[in-house]
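The structure under discussion is supplied below as structure tokens; questions concerning it will follow.
All protein chains but one are shown at their positions in the complex.
Read from first to last, the chains carry the letters A and B; within each, the first residue is number 1.
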Amino acid sequence: MSRSHISPIERHRRLDVDFRTPGGFGRLTSVNHSIVGLRFIYTGLFFFLVGGLLAMLIRAQLATAESAFLGHAAYNQIFTMHGTVMMFLFAIPVLEGLALYLLPKMLGGRDLAFPALSAFGYWCYFFGGMILLAALLLGLAPDSGWFMYTPLSGSTYTPGINSDVWLIGVTFVEVSALAAGVEITVTVLRIRTAGMSLDRMPLFAWYILVTAMMIVVGFPPLILGSILLELERAFDWPFFEVARGGDSLLWQHLFWLFGHPEVYIIFLPAAGIVSTLIPVFARHPMIGYGWIVASIVATGFISFGLWVHHMFTVGIPHLALVFFSAASMLVAIPTGIQFFAWIATLMAGRPYVRLPMLYLFGFLVVFVMGGLTGVMLALVPFNWQVHDTHFVVAHMHYVLVGGMVFPLLAGLTYWLPVASGRMPSERLGVVAFWLIFIGFNLTFFMMHLTGLKGMPRRVYTYDSGLGWETLNLLSSVGGFIMSIGVALVLLDLFLHFRIGQRAPRNPWGAGTLEWTLPKPPPSYNFGSLPRVESREPLHDTPDLPRALAAGEGLLAIPRPDGRETLAVEVVSGRPAHIVKLPAPNWMPFLGAVFTGVFFLSFLLKLYPLAAVGALLALGVFLRWAWSHGRRQDPEPLRAGEGIKLLPQAAVPAAPGWWGLLFTLVADGTVLAALLFGYLFLWTVAPNWPPPAFIELQPLIPLLGALALLVGLLAARGALAANRRAAAGMRGIWLLVLLLAGLLAAGALLAIPLGAPPPQTHAYFAVTAVLAGYGAFHCLLGVVMAGFVLLRCRAGFVSALRQLDLRVLQLWWDYTSGAGLLILAAIMLLPWVLAP
Amino acid sequence: MSALDPAGPAADALAGVWWVMLGGSFLILGAVVALALYAIYGRGARRSGITPRLLIVGGGLVFTPAVLAALLIWGIGAGHALLPLPGEREVYRIEVRAHQWWWEVTYPDAEDGPLHAANEIHIPAGRPVDITVRAEDVIHSFWVPRLGGKIDALPGHTNVIRLEAPAAGVYRGQCAEFCGAQHSRMALLIEAHETEALEERLALLSPTRESDSAEAPGAAAFQEHCAVCHSLDPRTRGATPAPNLADLPHRATLGAGTLPNAEGALLRWLRDHQDLKPGNRMPRHDHLDPETLEAIANHLEGPR
Partner (left out) sequence: MSAAAFLRPRALLGLIAGYLIWASCFVSLYTLQSVGCALALDLPAGPFGLNATTLVLVIIWLLHLAGLALLIHRTHRSHPENEHASFMRRVSLILHFSALAATLWVGFPVLFLPPCA
């Protein structure tokens, strides 16, 4: 290892060899965050066009009364897919892509915490999107609305494959969102450059951090709902069917428990774009940084207390509606604070107006209107009137287009020079902006009135003479004006990459780290990592780009096969250890292909093949996990500035441990949603109590509980033995863990097997899912224990290198806790609540 | 069908709050846009005395919460006032069962037992009406905008909504929750009558009609082809409920608002209903010859 100075060219050559993605088929192996992020953005924009095309078909159909353009069958697929595509395949993935692309560049890292995970996520998104797109082209697309209310989406009223396509395709895509959620959370918390404490982080990273946490907690309820509905459709387990103890309202709760936070999951990153651009174009640091951080966190929480405002008309007691009405209004306050902080910053600075600012102006007008109608809708009695009318269609588009598309266009124009090295065109861009702005308002402002005049949503045709014709025609005209604007944006983008003017290094005069990079950025981002002293390091040190390329930062001397970046302490940003990033590899692609085999076989009801797909995917993941770590205890490595840091293999709280922690948060939310469903059915569903309660010998649950406790102790025992370097004891504990896990899984599975079949009543079905959830975790824990045992044999684990055991322990802490909770719910609830 | 042309206390209150909120919204929007433009283009913006603290604290922590608190408290009161709570005034009762894609209407308190009808509800003017709503298949939503808000019709649950029509007249409603293929063609009419007119109208829901003699050419055909689902007797719901046809000649529309019940409309409906309202639950009648259809139509229409 050379301590001597190396030239910038030499540094570039050595780093690029390590980080570069190979060509040809090797592109499929890419894990580089710039490439994966751009793939998310391109694919998302493609789906935006698909969704936009569907919107045009909708507007063409509704332009006139009693239109003969589309029939009800086509229309219902089209409007369902418009919502599904825009929400799941455009909005979330594009913002994820933007975050994945930008975060390391803004935080001063060479890549994300788990580059291979986000690559895997991309392929899940890609394949899931293709399933939905294929269904659309084959005319088999879902047609029960993007909200998929049961019983309409159930097998009685939608016997075809349409609903299954939605449930399976969307769940596949959500795997990708969850992957990104965990990825981003750990990246923002740990993978930053030296000195970037939480209070110096770009606001964009705060927004994305809260968004990612919201994904981790917000998506699981819908994933659970989708699994339950698919179980009902495929195997006749009655979770939502009233006659057998289910309740269609359970679906609505699970859907909106996801669906409302989803709106903020889309809005917050966009607001993050606004908070990034405003100080740049105001030429003044952001005012009220702390207030904004608090507002973001508050928004993240409160947005989980709004979901019932989508259900104000289902007949819930007024007091409960008032809780949600109050929370729905409450969420306007942090949003308002951000608006006032933006205006204050503009007032304090010397603003100048370029194309991105124009889009921000569009955002301001449109989103404020969406927010105001949102407050109106939060008002219970007014909601009773306009719910499920075109008024809500108008509101929702004002919020989503205003709160996401306009900021996104601002952000794309702003950051284009980072990716392309060219400046966006002002002329074409301005025309496109005004077309979109005018077209949008013409389309959707009218819909407020159409809705108030009594036009419900989701109708494929309407009678003339009800006063809706003119408004609808104007909406359609506006829609086509808006799409011309979008087409101009595309033309602009195309021309941009061909003939755009070369951009200077820091064209807008920004202060954040992504503008220190050469354009387009190299595969490794930073030649050396900066030490950051403030929120706007580039303003402190305008010379930073040269200094970093010249190796005046940290990790300036690339070690062979190094691919290193820094991990920092969460709050202070002090360098904590060195993270070794993965090389391009086939795991993400193959893992997603086999996961796809699982989902697609399930969709086609080829269940044995689905099992094969799942096992192959598991095999790929285990093989991937095996490739990590090292067989010797590492020495601390020189990081520059006289600092020596350990590599992650020797660190207890390595990113992998954090990743599992947040995965378990998502997992725990699934369980919480399941327990909520259990309690909900018990107290609200009409056909309860069930014909019989499960009566068990106390032996089986006691045995299960005992096995879970032993598992908990054994995982901890193995870790403790390892710390004492007692390899023999460690092996014994791991064997105990294996057996205890198998026993616990068996005991849990024995409960539904000894009960009447799940098809007979929702009670038995929910019990079976609860027990299955516990048993699944135990079995996965057994596989992990066996895996770690082999890793110990192979010499990957030592008193210093204990990550494998720490991960195993965390898993079993969760599994034991969850298993005991499940046993308690199954055994005690009948005892408490049964009459 | 417009909520902005309200009739009755519930809809009046809702339209009133709409106009107030609309005005307030335009004021706020105007103020925010003006403030932003002033911040960007205003020459004296930095000397204007509008400090960041004033904006964030005054705007974010005082103004917004104050407006919202007022709205919330008003909303709680207004919402509470619309609930179907027991009160002093006598309430007229109606039961509605929503089907794909029509409304089954029951008058539970009719003399001599409940009367069943479809797609039209006749109520007394100037009296509160409690409508009990449920669904027989998927979720629907009961909504008559000029009279008030909506309430969902759910399988397995019953919900009640209180409406009041101040004067005699016809009020159109429509299913508001997406319910499948013909969600668009699921209208209903509420007709409010003065007391005597209501009695006369309900008297038309009568099991016996002049044309019901067995000799009527359509009667046998009706029995053979239609009576499995449809009933002409308002006292029976039928095994697989389809719209009760007792007062069919007197209804304003056919097919839950699909076409006006004008001269010849019924025959057209019987012939082409799957083109007029594709996917509806009534099978095609292609196997019946035109004469039979005409006889059935005549039988159903009776002497007009």
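Definition applied: contacts are C-beta pairs under 8 Å (C-beta built on N, C-alpha and C of every residue); 3 or more make two chains touch, one makes a residue touch a chain.
Note that the coordinates shown come from a computational prediction; the quantities given were computed from them, not determined experimentally.
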>> Going by the contact rule already stated, which one of B:Ala70, B:Leu83 or B:Val228 would touch the omitted chain in the full complex?
In response: B:Leu83
>> Given that one chain is not shown, which residue among A:Gln501, A:Ser572, A:Ser627 or A:Gln697 touches it?
In response: A:Ser572
> Among A:Ala73, A:Val322, A:Leu428 or A:Ala720, which residue is in touch with the absent chain?
Replying inline: A:Val322
>> I need the residue numbers on chain B that touch the omitted chain, in ascending order.
In response: 65, 69, 72, 76, 80, 83, 85
> Residue-wise, where is chain A in contact with the chain that is not depicted?
Replying inline: 189, 197-199, 290-291, 293-294, 297-298, 301-302, 304-305, 317-320, 322-323, 326-327, 330, 333-334, 569-573, 653, 679-680, 683-684
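FYI, only the chains that are shown with their structure count from here on.
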> In whole angstrom, how far does the Cα centroid of chain A sit from the Cα centroid of chain B?
Replying inline: 40
> Which of the residues in chain B come into contact with chain A in the complex?
Replying inline: 1-4, 11, 13-14, 17-18, 21, 25, 28-29, 32-33, 35-36, 38-40, 42, 45-46, 48, 50-52, 55-56, 59-61, 63-65, 68, 71-72, 75-76, 78-80, 82-83, 100, 137-139, 141, 143, 145-146, 148-152, 154-159, 172, 174-185, 187, 257, 278-279
> Considering the complex alone, what residue numbers of chain A touch chain B?
Replying inline: 71-73, 76, 144-145, 149, 151-152, 157, 242, 247-249, 287-288, 291, 313-315, 318, 321-322, 325-326, 329-330, 332-333, 336-337, 339-341, 343-348, 351, 353, 357, 361, 364-365, 368-369, 372-373, 375-376, 379-389, 452-463, 466-467, 685-687
